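My structure is below; once you've seen it, I'll send some questions.
Moving on to subunit A:
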Amino acid sequence: MSGAAPGPLDRLLSGDRPGTRLLNLLLLLLLASLLLAPFLFPGTRSLAVAARICIFIVLAASYDVMLGYTGIASFAHTMFFGMGAYGVAIALAKLSAGWGAVLLGAAAGVALAVAVAVLIGLLSLRVRAVFFSMITLAVASFALILATQLRDLTGGEDGLTFSVPDVLQPSFRLLAEPVLGVRLDGRIVTYYLIFAAALALFLLMLRIVNSPFGRVLQAIRENEFRAEALGYRTVVYRTLAGALAAAMAALAGALMALLLRYNGPDVTLSFSVMVDILLMVVIGGMGTLYGPALGAVVLVMAEYYLQPAMAALSGSLAGWPLLPALFDPDRWLLWLGLLFVLVVYFFPAGIVGKLRERAG
Partner candidate 1 sequence: MSAELLRRNASDWGAYALLPLIALATLPAMSFSTWLTLTVAGFAMGMMLFLMAAGLTLIFGLMQVFTFAHGAFITLGAYLAVSVLGALAGWSNADSWALNLAALAAALLAALMASGAAGYVFERVIIRRVYGAPLRQILITVGGLIIAEQLVVAVWGANPLPLPKPAAFRGSFILAGAAIETYRLIAVALGLVVYAALHLLLNRTRVGLLVRAGVENLEMVEALGYRIRRLFIGVFVTGTALAGLGGVMWALYQELVTRSIGSEMTILIFIILIIGGLGSIGGCFTAAILVGLVTNYVGFLAPKLALGSTIVLMMAVLLWRPRGLFPVGAE
Partner candidate 2 sequence: MSDGAALLELAGVHTHIGRYHILHGVDLAVRRGRLTMLLGRNGAGKTTTLRTIMGLWRPSAGEISFDGAAIGALATPDIARLGIAYVPESMGIFAQLTVRENLLLATGPQGFDEARLEEVLALFPALRQKWHSAAGSLSGGQKQMLAISRAIIEPRRLLIVDEPTKGLAPAVIQQLIDAFLRLKSTETTILLVEQNFHMARSVGDDVAVMDDGRIVHAGAMADLAADEALQQHLLGLSLASHQ
């Protein structure tokens, strides 16, 4: 049992297989779709959806390391996302549109995110757990204020528009001839950069939660007092978990900036992004890492494709009182909110938890 050497797939997945056949299938389908997205779903819009899914998988998974594995409810996660995005945005806007600026900006964003996460972690040493969530909310809004006020640096409310390195420009051509009818331009390069980075980061997080360190995080979630009695300095672990999650979120933010060639407070810092992440993690299944990945797919797809469906429904309900307003495409969050509440009540382990429970 424990002595056998794990195979290559197990090593890649850090020994944490999804667990059920249906789940394996879903995840394989997701992986294949994302891998071949430019060819399966040609078009700017589809590619943007696929890229957003990749980025939000990283973001939601990194939040799960905090919420699901360690049991810490923080509302400052978008702040770290924003730090990475602003790092790249500012570097590209103020310096040059080169890879050096991208790396410098991402590194600065990650460093800032880690530093702030460590400070928040150390503060949590002194306060009650209840306060912690509230404090993170306040800190996140402070960051939002800073981003809108430091206009010279961040572009304020308007944000920053910038150029990316040449190979990522839409006008760039990788090959003169289309492949499978798809022209390999800078958009495709950008997509594969994001896809590869997201896949690597996801596998890294899978490794982290299945490492000795990750097991201690679960121990802290289960019984912090006992974890201390075993000799684990839980503050150190909580702080490190926060710092790792913050670094991952910042990297996701850097990818977001490269994708959009723009960054502003609404895209990466607003509370609605935080709400999205929360929905992804909880609906997908806390503490499973695969769950948040599925949750990210559900949420991003809903954002893009539920709205047109709702618009059609809303139109067909014209004449009824209130109903058209409830099914207005802008109200999609209402229905996801309801779904969220129902999941917390009835399937606290989310989609993945439910699937695993059925199988096991």
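The rule is short, and it goes like this: a contact is a pair of C-beta atoms (placed from the backbone, for glycine too) under 8 Å apart; a residue touches a chain by one contact, two chains touch by 3 or more; residues count from 1.
Behind the choice of candidates: all candidates are chains of the complex that A comes from, given by their letters.
This one's a predicted model, so the numbers in the text were calculated from it and none came from an experiment.
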Q: Could you work out which candidate touches subunit A in the complex, given the options 1 or 2?
A: 1
(Q) Quick check: in the complex, which residue numbers of subunit A touch candidate 1? (A) 71, 73, 123, 126-131, 133-135, 137-139, 141-142, 145-146, 149, 271, 275, 278, 282, 322, 325-326, 328, 330-331, 333-334, 336-338, 340-341, 344-345, 348
